[in-house]
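The structure under discussion is supplied below as structure tokens; questions concerning it will follow.
The complex appears here without one of its protein chains, the remainder shown in place.
The chains carry the letters A, B and C, assigned in the order they are written, with residues numbered from 1 in each.
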Amino acid sequence: MTARSHLSAGFLALFFVLLVIAVVGGFGFKTWLPPVASEHGAVVDKVIRYTLLTTGLVFVVGHLILAFFIVKYSRDERGTAKRLSPGVEARWALSVAFGMSIIAEVGVLVIGMPAWAAVYGEPSPDDVVVEVVAQQFGWFIRYPGKDGKFGACRPELIRRGDNPLGLDKKDPASADDIIVEDELRLPVNKPARIVLRSLDVLHSFSVPEMRVKQDIIPGYTGRTRFVPNREGTYEIACAELCGLGHYKMRGLLQVMAPQDLQRWLSEQVPAITYIVD
Amino acid sequence: MMKIWSDAWVQIVSGVFVALLLLGCSGGEEGDSGKEPDQETTSKRKAWDSALGTATVSGTVSFHGKPVPSRPVNLSKDAQCAKQHPDGLRDNSLVLNSDNTIQEVFVWIEKGLEGWKFPVPKEPVILSQLGCMYSPHVLGVMAKQPIQIRNDDSAVHNVHCLAKRSSKFNISQQTGATDTKTFKRPEVMVNLICDIHPWMSAHLGVLSHPAFSVTNDKGAFRITNLPPGKYTIAAWQDRYGIQKKEITVGDGESLTVDFTYPSAP
Amino acid sequence: MSHSHEPTTFLSKYVFSFDHKVIGIQYLITALFMAVIGGLLALTIRYQLAWPSENVVSAESYLSLVTMHGTIMVFFVISMGLVSGFGNLLIPLHVGARDMAYPFLNMLSYWVMVPACLLMIGSFFVEGGAAAAGWTAYPPLSALKDAVPGSGMGQTLWLLAMALFIVSFTMGSLNYLTTILNERTRGMSMMKLPLLTWTFLISAIIGILAFPALTAAAVMLLFDRHAGTSFFLPAGMYFEGTGVLPNMGGTPLLFQHLFWFLGHPEVYVLVLPALGITFEIIAAFGRRSPFGYRTTVYSLLCVAFLSMIVWGHHMFTSGMDPRIGEYFSIVTVMITVPFSVIGLNLIGSLWQARIRAETPMLFALGVISAMGMGGLGGLYLGTATSDMYFHDSYFVVGHFHLTIGTVTFLALFGGIYHWFPKFIGRKTNELLGKTHFWLTIIPMFAMFLLMHLQGMGGIHRRYYDVTQYSYPNASAMALMPWISYLAFALFAGQLVFAFNVIWSIFRGEKSSENPWGATTLEWTAPSPAPHGNWPDKVPVVHRDPYDYGSDGVWAQNVENAEGQA
Partner (left out) sequence: MTAESLSRPVDPLSEAELKESSRKVGLLAFLSSVVMLFATFTAAFLVRRTGTDWKPLEMPEIMWISTWLLIGSSVTIEISRVTGRKMGLLVTLGLGLAFLFCQVKALSEMGGFSGALAENPHFSFIFVLLLVHALHLLGGIGGLFLTSLSSSRFGWVVTYWHFMGLVWIYVLVLLFLS
């Protein structure tokens, strides 16, 4: 028993050391995150890096101690099983717990809170407001037009061909609303407030590069807010299981210079034009 | 307690309990599927025979006035689809020919054929998904006639059938997939959509007789082999709905009926 | 009690048995059978994910697979194997009782579980397939037939099966609680209970208090589905073909709150007994009393309490009030406090130990490592800010597979190897056991860690075909087939386990009553333990559960020479 048992213990300790190397290598020496493209996203990344560093340290130290103990105490002799008094054991436990809670709460409160507040904080009047409406399995993007107001939408008016959102023609605010499918265009470096609605089931508006993810609840109006700070084309994904086409619910986000967006908007035909009485 | 629940008791009670549970559950299963009485198979019907006389109804469907423009469709979500339509795509709920006649209008005999029984063809009607469109977009099929739904596209589709009188289905289809379905009962129209590509739709007129037609690229339809009689003929257009007309045709006659959308001038 | 008249017929001895050991083994066998099904589902999922262009399953069946894999593994394998299986086997032996407090209720709980399993499996074969709304069954997806094919009959059967499961699990929990609190033998004070029994007690308390939330939610969901009510369904939902639904004013968020009020504590129902098993094995094979028995007990109680007030961390991005989100984030990461104590105590228990690295011990040491990794990974998700990025990504999948998958399965295997001699009377084969360990731990750790990396790359979970998107890191995408190869290897490795168990039942080396030289009461009963557990008198407890001194080892029932308790 003894020799084989020593061998097993040695293998396991070696396994833990290799695990440490693999994990440190895997998480530490490669950036897996897609390049960030929003202001609060940088803070999200900071939280992730902070957590990687601290948990990484705890992981490495913990596993090395584990490996060391396994090798050191893997002997079959009737040694002296020293035991600490319960008080000392409790003191050890409390100091470790205290350290860990500091590590964890710093991540939540000190580093994380500003980004959380930026996404959910009070809207400002300068925000660019765009509505994103999710449906199995696609996105409708609505711009309020020059009046800055969205026209009323009533689900009983929805018709797949010409009026996908049920836009009410009678509402004067509807007159200049622009509706496009699957392509969201936002100006760079301006706070964007996305008004989120769903026509049927739960969806989630997720743009990994923007570090944005917000579930959309049918019957309710949600919102998310971010400042894209890099021009380019990004993918919008649905992150909440919404049916058999969940994986196909792909949209695009184009972050462009404000004047380009203005030009594009002026070229668009108001949605009301297509509605058949 | 212990005395009452002696071994024999335990076995009986437990056995009954388990059996009841299983029964209850399987009973629930049957209950939900429901009984569907088939109203259409009535033995009183006369079998149709061309010797009894044939009539033909034909005509054109045209558009009156200036149509509301069709909504453009954004194909950016699926590269496979965008590739096949470099010039883009528009909503196809109203397809006008150059002479203002309307394509893809479903025309059928709505009333007057109740006394006849028609053979149901064995060969399937084919509905294909190609270029991220249903092809054909509007078609007729007889109840219980097989309809073969194929994905001849490079993109993945799902066929979501929204029938109200026959059973609904919702299946995803990979490239090359084929599913054969039948509709139990007549229904005009049964809509088929693809949830992945919201612009895709197919409209099926399901009837208990073969007296139907779909307008072609000249806006013309033609229903042949009709027994002589008095009928209600109806036309369905995706955007503007159904119009009806009363007609009477005699043996060997050929009648012309025209429809105008949005409404008769 | 029932030990006075032993059952004689086959039915009363092996089928409708009152004996906690028979019921425990029935549970374990059923759980292992369900594990095979759950594993095969997982393999199909992995095949589809790695080679999406081959389309082994359709998109709707894929969602059914994901849903049923989750449900079966969480409730019908881990809950059933670890809690119902080991709980039944060990609680009466640990507290020195002849049987559970309510043997009839115990038998009934198993025979309610069986139809639940059958319904779950049967739901694959109904029209539309099995439930496809995820194991969380969020409405409206789970409430409306139009939303997804599996939401027809499949979802109804799912709800019925879950209802039966809850009834059965509650019966079990009542039994555990009463047996542990009330049927302890003379001298067995609460602070002399083995740690595993403490974890069962806490699991039972959590089960009793948290499962009713799911019961209520399931009842309301059934009404929403079949009676047209609007508990969870909001106004204005539009479905093509059906039009606007008549529902008014409900909120899907309410369901999520109710679900996670159960769902989160359920995690601890699974993980705590796994840690309990680990403590037992480490004490027996480290030949040392666990570091900080009392701090462990208090931490377990603390975890149980915290688990009931942190459910919202599953819902950071759900659209609930962001201030509530911040609250949930703060209390969630407070769970690190009791868990770091438990972690420290696990590692500390090896300090100055005399380790014998036999099969059960290897698994137990694996649990420590997995718990460490899984727990630390939880910080990324408990912090609301980073959860905005990680939510519903493969990071979450990797995380919960490490915690409630790896930790529990390793403990399950470790427990089976450890107590096999007690209940079968024969030892398992050591070489096969160790082979099984290495074939399990390497692929398990590797695949779930790789999933974390994929999550870092932002790949979303529950996708039928992830190649639809191009934003993730190319290397993160390239990991997909490798994880699948590892999954296949893992499954294949379990054949060694199956062979070992079956072979050892008939040919294993005969075991004495206490083959590992352990101290808790079950090792004072004969192997295999007879009906009524101890042939003569029930043992009386004089010592702490783990009395491994420097000059000897004493079981709990050995009288103290100095006469002190």
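General remarks:
Rule of thumb we're sticking to: contacts are C-beta pairs under 8 Å (C-beta built on N, C-alpha and C of every residue); 3 or more make two chains touch, one makes a residue touch a chain.
Being a predicted model, the structure only gives us computed values, none of them experimental.
Among C:246, C:530 or C:549, only C:246 touches the chain that is left out of the view. Here one chain is not drawn; of C:112, C:130, C:177 or C:459, the residue touching it is C:177.
In the complete complex, the hidden chain is touched by one of C:93, C:159, C:217 or C:365, namely C:217.
By the touch rule set out above, chain C reaches the unshown chain at residues 1, 101-102, 170, 173-175, 177-179, 181-190, 204, 208-213, 215-217, 219-220, 223, 227-231, 235, 246, 248-251, 254, 257-258, 261, 540, 565.
FYI, only the chains that are shown with their structure count from here on.
Taking the mean of the C-alpha atoms as each chain's centre, chain A and chain C sit 28 Å apart. One finds 49 Å separating the Cα centroids of chain B and chain C. Of all residues in chain B, those touching 2 or more other chains are 156, 158, 170, 172, 193, 195, listed in ascending order. Within chain C, residues 58-60, 148-149, 240, 465 each touch two or more of the remaining chains.
By the touch criterion stated above, chain B contacts chain A in their complex at residues 68-71, 73-74, 76-78, 91, 93, 156, 158, 170, 172, 193, 195-196, 198, 201, 238-240. Those residues of chain C lying in contact with chain B across their complex are 1-2, 7-9, 11-12, 16, 18, 55, 58-60, 104, 107-108, 111-112, 114-115, 118-119, 126-127, 148-149, 153, 156-157, 160, 164, 240-242, 465. Interface of chain B with chain C (complex): residues 1-2, 5, 7, 10-11, 14-15, 17-18, 21-22, 25, 28-29, 32-33, 156, 158, 160, 162, 164, 168-172, 174, 191, 193, 195.
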